[in-house]
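Only one protein chain is missing from this complex, and each of the others stays in its spot.
For reference, chains read A, B and C in written order, and residue numbers begin at 1 within each chain.
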Amino acid sequence: MADPMKIRATLQGDTVEVRVLMAHNMETGARKDSSGTPIPAHFIQTVNATHNGKVVFAAQWGTAIAKNPFLQFKFKGGAKGDKLQLSWTDNKNASRTDEATIG
Amino acid sequence: MNTRLILAALAGTALAGTALAQTSPTDEFQKFRDVMEEDNPAELFEARGEEYWKTPRGPKNASLEQCDLGLGPGVVKGAYVQMPRYFADVGQVMDAERRVVHCMVTLQGLKYEDITRQPFSNDKGTPDHVSVVTYVAGESRDMKIAVPQAHPKERDTYRIGQEIFGFRAGPYDFACSTCHGADGRRIRMQDLPNLTKPEGAVKGILGWPGYRMTGGFMLTSQWRMNDCFRQQRFPEPKYLSDTVTAILAYQAVNANGQLYRGPGIKR
Amino acid sequence: MNPSRRKALKAGGSLGLFSALVAMGLVKPGDAWAEAWSKGVFDAKGVPEALAALGASAPTMVGDIVITAPDIAENGAVVPVGAVSKLPGTTQIAYLIEKNPNTVTAVFDIPAGTLPEVQTRVKMGQTSNVMVLVKADGKYFAAQKEIKVTVGGCGG
Partner (left out) sequence: MDRKYVSALLLGALGMPALLLATNAAADNDYRAQALAMVKRDFQAKGSAGLDRLEEDGVQALCNRTGNHPPKDVAARLEQDQLASVRLPADGRLMGDWKAGEKLAQSGRGFTWTDKPGLPVGGNCYNCHRISPAETSFGTVGPSLYEFGKLRGNGPDMQKYVYSKIFNAKSFNLCSEMPRFGHIGALKEDQIKDLVALLLAADSPVNSK
């Protein structure tokens, strides 16, 4: 199972700044291992963030997002103590959802 | 659609972003490394290491929570910035990685040979003990380096480390000091900290354990010493050996009083 | 984006997760746009093909899109790239890396209430132009910046 995401969600004025680190190999499919065998592509394809049941951010990614991805975005309407959910799904249909509290 | 027209339009567009005409490439690297330090993927490995630290494992089904990193069993906070140090239970000076592996062997009953078979991270991943070291290092973030020199063996280790630091040998006549003994040096675009001074020595320390962008895994000070000797054209220093501990002690004592901001992020 | 493809994907493999998210209350059934991965967009090779796949064949080049990225990347494996759109009505931001094998790197959807700015880190195989494409009020705009990827280390 993939490691938890590291999510920092902080209220700055009326804006919530969200910074996320995700543990994922983001394999492009173009690399080979030491024995010359191609390493199959394995990468996060979609990322979603929801706050109070509303999607506040969504992304689609290709293979060129760096390994152990970082993502930062900002939205309005959040309050301290609110929960924020982050989810990703990769091309092997594995997924992970983590929750953070806005601080 | 006329692609040629679009491309011409693109070429003629003023570049967005800030102009950095007069800054040197290394300044430019540092600026963006600072940005990345704020969200360093090393944190993912700290979290993993913390889980390993707290989870009972190995033949003895024990966690590492009774591991004594020098401040008493189970005390992790601040331990990293006070190593290498003398440990009375083994009668030796140990650096953090050596001590962590020692605890995995003595407390968890894991085999030394098994742990050290793959001492360093590579494309296949980051070994467990490396994540634990990353966790231990992260628990000293924003603390001052205070490596003890009270015990005679700690002082001896420092002096021996100093000698090894300046030891020139091999086909290229290189020593550690060839690259790291003066200010303002660079190999290609890589800054070489002057490890004989506090400001330089702390740079060496906060780099490792560090998240290596190439490959996306964690590398420790033990790895750094290993690869320095490789580039020095020396034979290979044995993993967790006295020699490596001695150089790490030399570097760490030289950094005493400086703020530790690691784990790092590296090219 | 290509609506028919989105529909097809929605009906395909990722439906399981979508249902799970709906069940968890994380996604409302109407939020289909948050779900699909647009294969055609990410398979596109070269800027013209990528723009076509995104339905943005002739974006207007503007200065209202600020790209924050190094002039010289220390390591092509991890290049921080941020984008801020000052265009009103921004609903989408996309990253295109001209010289990468697959041009489109990311497509970000900006719902109402979310600021039109994003940061992530990308991989670059070589020195290349990086284009940020913005959809605002249904129209496409773009800016770009060249990022140099250096050779480093000792080579030893």
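Criterion: a contact is a pair of C-beta atoms (placed from the backbone, for glycine too) under 8 Å apart; a residue touches a chain by one contact, two chains touch by 3 or more.
Owing to the predicted nature of the structure, the values given are computational and were not obtained by experimental measurement.
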Option touching the unshown chain, where B:Gly72, B:Gly91 or B:Pro171 are the choices: B:Pro171
Selected residue (touches chain absent from view) among B:Pro56, B:Pro235 or B:Gly257: B:Pro235
Sole residue of B:Arg57, B:Lys144, B:Arg185 or B:Arg267 that reaches the chain not shown, by the stated touch rule: B:Arg185
Interface with the unshown chain - residue positions in subunit B: 25, 156, 159-164, 166-175, 178-179, 184-189, 192, 229-231, 233-238, 241-244, 246
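Everything below uses one rule, namely that only the chains that are shown with their structure count from here on.
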Most distant chain from subunit B by Cα centroid: C
Highest-count interface - the chain pair sharing the most C-beta contacts: A-C
Computed distance of Cα centres, subunit B from subunit A, in Å: 27
Sites on subunit B at which at least two other chains make contact: 36, 213, 215-216
Two or more partner chains touched - positions in subunit A: 26, 66-67, 70, 72
Subunit A partner contacts - residues on subunit C that touch it in the complex: 13-14, 16-17, 20-21, 24-28, 31, 33-38, 41-42, 77-80, 82, 97, 100-102, 104-111, 113-115, 117-124
Subunit B partner contacts - residues on subunit C that touch it in the complex: 47-48, 51-52, 57-59, 61, 63, 65-75, 77-78, 80, 121, 129, 131-132, 142-146, 150-156
Residues on subunit B engaged by subunit A in the complex (per definition of touch): 36, 38-41, 43-44, 47-48, 123, 211, 213, 215-216
